[in-house]
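Every protein chain except one is present and positioned as in the full complex.
Chain naming follows the written order as A and B, and within any one chain the residues start at number 1.
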Amino acid sequence: MRDVAIVAFSEGPVTFGSTSTPVEMIVPTVHDVLKQAGIERTDVDFWCHGSCDYMTGQPFSFVSAVDALGAWPPIIESHVEMDGAWALYEAWIKIQTGEAEVALVFGNGKSSAGDMNRALSLQQDPYTVAPLWPGMTAMEGLGACAALQAGTVTERQMAEAASRARRDGAKNGNVLVSGNESADELLSRPVTAAPFRDHDIPAMADGVSAVIIATGDVAKKIAKRPAWIRAIDHRIDHQNLGWRDLARSTSAAIAASEVGVHKDKVDVAELHTTFSHHEQLLINALQLRPDATSITPSGGALVGNTLMAAGLSRFGHAARSIFSGSADRAVAHAQQGACLQQNIVAVLEGN
Amino acid sequence: MSEKTGDKPLRVRMPIGIDYKWCAGPASTDYLTGLKDGRLFGRRCPVCELVYFPPRNGVCARDGVMLGESVEVGPKGTISTFCIVNVPFLGQTIKLPYVAATIILDGAHLGFSHLIQECEASEVRMGMRVEPVWRDKAEWDYSLENILYFKPSGEPDAPFDDYERHL
Partner (left out) sequence: MGANRCAVVGVGQTNHTSVRADVSIAGLVREAVDRALEAAGMTLADIDAIVIGKAPDMLEGVMMPELWLTDALAASGKPVFRVHTAGSVGGSTAIVAAQHVMSGVHKRVLTVAFEKQSDGNAMWALSVPTPFGVPVHAGAGGYFSPIIRSYMRRSGAPAHIGAMVAVKDRTNACKNPYAHLHEPDWTLEKALETPMLWDPVRFIETCPSSDGAAALVMVSEDVADTMNVPKAWVHSTAMRSEPTMFAGRNQVSPRAGELCAEDLYRKAGITNPLEEIDVCEVYVPFSWFEPMWLENLGFAPRDHGWRFVEDGVTEMTGKLPFNPSGGVLSTNPIGASGMIRFGEAAMQVMGLAGEHQIDGARKAMGHAYGGGSQFFAMWIVGADKN
């Protein structure tokens, strides 16, 4: 395997109700990540984009994103109908084939354009489940109930996750909601969609994330302290919610085991927690030790769920903890699908 | 509504509806506001200096930068290429055959599609000069549909060299 590192990360403003077109939102973030890396767009060997047509309500919506890149002369480019974190995976694969040295990957979404809670129903079996329009919150609620009943997650752990996310969000600044409430205060609030209280449900957001990855010597030239991707792996679970144990995330556990998360101390773990109970499920699956690991210090997707970009943002924030020297070994995680159906995990190291 | 014939599997029709809010974005907002007043505004790329009408997503796709100043273009233009449509389309009410042409407005450097009327389809040609025919002013909205169609302007055809690079 070739050594590949994350060398730059940019996250556009996390908002709700942007009045710009998706393309107008992408341009400044792409420019910024190039500027951070100190390279020109012509230095990029491979581009990869993650987005979803159902977010804009328009088929082929990603096609116009090519306009944002200045794809002239023509570029080597691909698109995944997945979170941007998987665009990073495709770019990593591409670099491993020896056909690219530097790749720019980005993910974008505008949750405010449509009703995402409703739209995400369309990910389910089109013949038997989708026609019931279950909605994202209801499906995640099933997962949370299963986890609470099995005892793999407690109500207090959910409140603690939300409390920390809101406090970390305040420090980050570029999030949609934040606060300084303690877990006890949050637990005293009303249950709005059992077992969820409002703060257990993600704040849907509009946003763009962009990351540059590069091989060995190139990476060292671009970044003072590149975040080396020591291993990366992704796995999927059954979709049918009745066929899997919703009290654990089997696919996240497999991916974490493949990349060897448990083999050494983890300083920072950026987890793609969209609902508060995901955090403990992921801590369990990744075998993290919360006493030794800073969990999602960016605040995470719970306080700003930039659908299709939020997963890539976790990779970016984990890399930032390496860039800054605050971590030597970090874990980046992203997921998509109902109840943590599909998970991608990477181990990043500074040395 | 469902269909079942013989021993074939049952097919069920399930309409899907999701509402979306659409944002034109700053560049297209200028363009649409102009149309509401019967004026045609494109935007100039600050790098290649070419003018986009319509300004599409607000970026120069060639240079990957936000488009700059608004520029009034047209109203006359040149047909760069066209097709004669002989098949009816969903909700389409125009008499067949009709011409859908790619038109490059004077002062702009990008073609867009519109109808050509007030001449026989067989008379339409590449390089033909055309001008817009506007809807009644009372009906103007934030839409290019304020222009009903383009018609021949009567000027001599533009030379092939003028529009070849737009093909």
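We take it that contacts are C-beta pairs under 8 Å (C-beta built on N, C-alpha and C of every residue); 3 or more make two chains touch, one makes a residue touch a chain.
This is a predicted model, so every value here is computed, not measured.
Residue A:I75 is the one among A:I75, A:L142, A:A170 or A:A183 that touches the chain not shown. The missing chain, though absent from the display, is touched by one residue of A:F9, A:Y89, A:W228 or A:F315; that residue is A:Y89. Although one chain is hidden here, its contacts on chain A can still be listed: residues 1, 47, 52-54, 57-60, 62-64, 66-67, 71-82, 86, 89-90, 93-94, 96-99, 119-120, 122-127, 130, 233-240, 243-244, 250-251, 254, 336-338, 341-342. Along chain B, the points of touch with the absent chain fall at residues 8-9, 11, 14, 16, 22, 24, 28, 32, 45, 48, 50-52, 54, 56, 60-62, 80-87, 89-90, 92, 94, 97-98, 100-102, 109-110, 112-115, 121, 126, 142-145, 164-167.
We adopt the following convention: only the chains that are shown with their structure count from here on.
In whole angstrom, the spacing between the mean C-alpha positions of chain A and chain B is 38.
Chain B contributes residues 12, 14, 16, 18-28, 56-66 to its touches with chain A in the complex. Across the complex, chain A meets chain B through its residues 18-24, 27, 30, 41, 54, 56-57, 64, 66-72, 112-115, 118-119, 122, 126-127, 130-131.
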